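All protein chains but one are shown in place.
Up next is subunit A:
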Amino acid sequence: MDRSLASVAGLALRTTRIVSGLFLLFFVTSHLLNLSLGVISIEAMDAARPYLSTIWSRQPLASLLLLSLLVHFLLGLWAIYRRPTLRTNAQDVVQLLSGVAVIPLLAVHAVGVATLKIDGIPFGYAQAIKFFWLGAPQIGLLQVIMLSVVWVHGCAGLFTWLRAKEGMRNALAWIYPLAVAVPVIALMGYAEAGRGVLIAAQAPPVETPQYAAPAEKPAEAPSTPAKERIPYEVVKQITNQVIWWSLGLAALTFMARAIRLALQTSQKVILTRGSAPPLHTTSGLSLLDSFRAHQHPHASLCEGRGRCGTCAVRITLSEFPLPAPTALEAKTLLRIGADDTVRLACQLVPSGGAVTVEPLHPADYSFKDDDFAEELAAVDASEVRT
């Protein structure tokens, strides 16, 4: 009973994570679209700001955004804690590290902008670009790193989710270019606007010295007025606290995970897949993780999140009874129309002993293969008719 409740909770957590992640990605996309207007001019950026950026700082959306960020971060940490192994494929590692890095990177930007907003100082793109390129180039660099990290993290999550959806197999090819175009154009806008600011800052002192003063003044602008309303030290302190708290939480999660793994008693598992020689692994790993650890290619479109059902295996022999499928696994198994002997390799963690399985799909399986199979069947049928 307790177990089934836990598995249903797992399914709910997963859904929450996807929903919050999508919401955050939507916000980031809108913000980046605004930034990419910098390719045209800074004025264009500011003109579009109310519709693309400021709208997110209005009340219901702002709170929702903050909530989503917190929930997504905590759920991510929970997933790290639950993970049996961290040595999976490159994409998962990238997603994990970028996820941990997002909040520390974001802190300066978010806290700074929030402070300015509370203080009521107008902080449009004209000021922001000057600040990031002239006033504090280190923070500007940080913004580029943050943008890359956030986008990589968001895309990793989005595409893992989309790839597991059978209906998306044709749409994906059209979404990939968008996923590259949005950040690239945004960065181009940022660089172009910055170059304009730099040229403007270099040129005037030679010709007309009176323009030099306004060029420097906005660079000071964010910090000097902030001193009057909220002290700069406080802002800095808040920022540091956010950074250290998030890093501390992440570190705690890794430590807790290490303790969990150390306390866990593991049994030896002898795993045989198809006609390959048996693998010696432990009960802590799922079947898919064991295959990966031994460099046995195995089909898995959702990278072991139990969504796609392509890693399904038929259990031909098990020395000890296997744990019952979780709600997530049961749902996927139901969807792919599997019988009792079929389980998901990414979800099944054998308790020990010898297990022999037979993969249902070839290792290079993708949903497109079904299309080919249908086409072949159609060709065969037409040949039979003629």
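Heads up, the rule we're going with is that a contact is a pair of C-beta atoms (placed from the backbone, for glycine too) under 8 Å apart; a residue touches a chain by one contact, two chains touch by 3 or more; residues count from 1.
Basically, contacts and distances are computed from a predicted model.
> Of the candidate names "Amino acid ABC transporter membrane protein 1 (PAAT family)", "Multisubunit sodium/proton antiporter, MrpD subunit", "Mechanosensitive ion channel family protein" or "N-acetylglucosamine transport system permease protein", which one corresponds to the UniProt protein name of the undepicted chain?
Hidden chain, UniProt protein name: "Mechanosensitive ion channel family protein".
> Which of A:Y51, A:Y176 or A:W244 sits in contact with the chain that's absent?
Spelled out, the listed residue whose C-beta touches the missing chain is A:Y176.
> Out of A:S30, A:T85 or A:S148, which touches the unshown chain?
Here the residue in touch with the unshown chain is A:S148.
> Pick out which of A:R195, A:K236, A:K268 or A:R335 touches the chain that's been left out of the picture.
Going through A:R195, A:K236, A:K268 or A:R335 one by one, A:R195 is the residue touching the chain not shown.
> Among A:L25, A:L187 or A:L348, choose the residue that contacts the chain missing from this document, as touch is defined above.
Counting the whole complex, the residue in contact with the absent chain is A:L187.
> Just the residue numbers, please: which parts of subunit A touch the chain that's not shown?
Spelled out for subunit A, the touching residues are 39-40, 133-134, 137-138, 140-141, 144-145, 148, 172-173, 176-177, 179-180, 183-184, 187-188, 190-192, 194-195, 198, 295, 297, 362-364, 366, 368.
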